[in-house]
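The complex appears here without one of its protein chains, the remainder shown in place.
Order of writing sets the chain letters: A and B. Residues in each chain are counted from 1.
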Amino acid sequence: MTYAVETEKLNYTAGRGEKAFHVTDLSLHVPKGAVFGFLGANGSGKTTTFRLLLALLKPDSGRITVLGESMPEEYVSVLAKTGYVPERPHVYPSLTVREAIDLHRTFYPTWDQKWADELLGEFNLVLDRKQSALSKGEAGKLQMLLALSQRPELLVLDEPTDGLDPVVRRDLLSALLAYVNDTQATVLISSHLVHELERICDWIGLMDHGNLLVEMPMQEFKNGIKRLRLASAPADLSNAPFTLLSREEESNGSQQWLVRGWTDGMHEFFTGRGATVREVVDLDLEEGFVEILRSSRANR
Amino acid sequence: MFAAILRTQWKWTRGPALLGFILGFAIPLLSLFSLRSTGIGFAAANVVREMQQYGLLYAVLAGASGLTCAMLSWGHDHRGRHVYALSLPVTRTRYAAMRLGAGAIFLLVPALGVFLGAVIGVATAAIPTGLHAYPFSLTMRFVLASFVAYAIISAISASSTKASAYILGGIGAVVATLFLLGIAGVGQDAVSWIGQALFAEHGILSVFTGGWMLIDV
Partner (left out) sequence: MFDNIDSRSPTPLYAQISSRIRVAIAAGELAKGAALPSVRSLASELRVNPATVVQAYRELESEGLVATRHGAGTFVQDVGAERRTRDRVAESRRLVRDLIAKAATLGISTAELRKAIDEEIKR
């Protein structure tokens, strides 16, 4: 499998002393053509990671490879093929929409003005309005327009739809998905809107406190996390084929377990040890995410 | 790329540049005008003295022009913490060169004003014999002075916010110290030494002092 983005033991520290924030031994693998969702609480390191990938920050140690080239050394070549939508709009606010587009496109040889014009219509953006006069949704749409019109091979989107109303979110995601369909571009997208990521992503990564906790195909993650209701619990848990995340005792004596990596047929494990699995419940992405965070923090 | 940067730079700088043009145009005309109105007549010595007095205005305008252009060429990047520029597929040096180049071009606007004002003023004035008009070298000095101011301020504001703060803070500390020393009557030598280094004939800022003579021997 070729990776659009690959990091190996990436380390970075921001700040000093007690308030320092560490990205620790981050080894990220984003397959080419994937829509990779990045989940994590505020301050977990998602934005920092994106900045490291795009040479906006310099790592303390570790390797970064984006689109086959080493970063931050080859930033000129890589940034020419990367569309970036940062957390806060970064184009000069005093420029009008038209001026922002006219400036931006001169830097990208792959710029597609026809696509930009199409998006202008789809997004309903007024050319002569200053960026500072745009609503939050319009500003977000402009950022997406600029990134997409570059026709990039990689899109790095930092919470592009967070805080926007559903209509704007729909417009943004529609355009993004149409682009992905046409070009097989790779998308790295972070968001707090878990259910949105659940729909559009085929890979998922979870970050917490600067560590990458999970990195796997979306379906595998969702299928693999289950809540088990057990009539009684086996005493011996050695060689369990799944990972136990947490367990709770219920009032009637039965137990509720949260496990990861569950596949069909693992019931066998319990029957052999004199326990019965009453029920296996699927968790959606949000519940799975919360549970993984909870167990990870309990083990710190 | 450069053309686009120049266009955005024009948008930010055109107001001050135009103002600079008007002021630059006015100063030479005013300097010659005052001679007429005082009825002193164009005696050679009076003309030379009058020109010397207006020298300060040119220096101030050149300095202000350089300062404003520098702040306007970096201001927007600075405010956005350079995130936009850093995400562009150009080397940092190339981007800086384009920004600085675009800003510098607008320094020529007030200088053009000075040139036109000087040429027109000189053409319509009766210059006493023995004196000559130097509109061209006046303008050249103006361009050079505004350029020096531009370069210094650009160097300061192009660096990171922290570095700028340190530099400006350092300058402020030095100025404050000299001021206090001056009051105490101590260290006059230090003050005059620094003054020499900066403003005397071969000093860095010497282009600002003396010699703003539109009409001279």
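Throughout what follows, a residue touches a chain if its C-beta (ideal position, glycine included) is under 8 Å from a C-beta of that chain, and two chains touch if they have at least 3 such contacts.
Just so it is clear, the structure is predicted and the values come from calculations on it, not from any experiment.
Novice: For the chain that's been dropped from view, list the shown partners it touches.
Specialist: So, spelled out: the chain left out of view touches A.
Novice: Touching the left-out chain: which of A:Lys58, A:Arg88, A:Arg170 or A:Arg297?
Specialist: Of the listed residues, the one touching the omitted chain is A:Arg170.
Novice: Please pick, from A:Asp25, A:Glu74 or A:Glu196, the residue that touches the omitted chain in the full complex.
Specialist: Of the listed residues, the one touching the omitted chain is A:Glu196.
Novice: Pick from A:Val76, A:Val180, A:Leu244 or A:Val277: which residue touches the chain that isn't shown?
Specialist: For the chain that is not drawn, the touching residue is A:Val180.
Novice: Please give every residue of chain A in contact with the chain that is not shown.
Specialist: 35, 170, 173-175, 177-178, 180-182, 195-196, 198-202, 219, 279, 282, 284-286
By definition in this document, only the chains that are shown with their structure count from here on.
Novice: How many Å are there between the centre of chain A and the centre of chain B, using C-alpha atoms for each centre?
Specialist: Distance between chain centres: 51 Å.
Novice: Of all residues in chain B, which touch chain A in the complex?
Specialist: 1, 3-5, 7-8, 11-12, 76, 80, 83-84, 86-91
Novice: Per the contact definition, I'd like the list of chain A residues that touch chain B in the complex.
Specialist: Listed in rising order, the residues of chain A that touch chain B are 54-56, 75-80, 84, 86, 90-92, 94-95, 99, 102-103, 106-108.
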